[in-house]
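Note that one protein chain of the assembly has been removed; the remaining protein chains are unaltered in position.
Right after this comes chain A.
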């Protein structure tokens, strides 16, 4: 029997197949990757430093996220299981993805004592510590990052969910970056009676945003916030900020018959990125190092 999450995911993929045929090459691959992530997630065994509700709220009140991205624990077995599933799912003709999978497999096989370090190296950003173990010659870097982070995603999401079992950010968190890991949203949704909710690009945590709020520069002046909208595609829009010139994709979930599957929407809204970037809007680096610097965290250089 399928879990609730898997039922929602499969319904979302089936719907996307019929309503967004332009992305047809992605669906078989993504469905298998998502299914593996969903099945692996409940089995993740993670050693997480305990943090009680009061400590969590204290950090949020100070405007600080709970963890740095590179402090997330990783379940090696879970990551390896997803890697195997991703490898099986890669379409035959996709050399970039198959090359990325092979490179990780090879590094793990050649450095059995450094498995932790290899996986954990992909928790970092802006620098490439995996190059110590991985032969990246001829390997497509975006594909490598995608495969590695797909493997880590169950551990990361599970960690964030465990943290949020002790406190809910809704009443304590007003910032545009993730209350758990400090990353910026990959997508924003409009729900219920118009509440705006951001979805973390790193750990999947949802949190509330103000209706007028740029997640990057916290601009809340309506006159300098706008959005692009196409009548042919109801339910989607591109929110932009004229102050920092960044944009975010927004989905109006109030129009949806079925629940959203955010990891799928990240892919099936790529055409919105093209539209936004053609109009001169840009994507921000995530997370902004300033998020960690304010906490006295050591930011890798």
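Keep in mind that, in the parts below, contacts are C-beta pairs under 8 Å (C-beta built on N, C-alpha and C of every residue); 3 or more make two chains touch, one makes a residue touch a chain; residues count from 1.
Here, contacts and distances are computed from a predicted model.
Missing from the rendering is one chain, named in UniProt as "Formate dehydrogenase iron-sulfur subunit" (options: "MoaD/ThiS family protein", "Protein FixC", "Formate dehydrogenase iron-sulfur subunit" or "Tryptophan synthase beta chain"). For the chain missing from the display, the contacting residue among A:15, A:114, A:168 or A:275 is A:15, taking the whole complex into account. From the options A:62, A:109, A:223 or A:257, the residue with contact to the chain not on display is A:257. Although one chain is not displayed, its contacts with chain A can still be listed: residues 15, 18-19, 234-235, 254-258.
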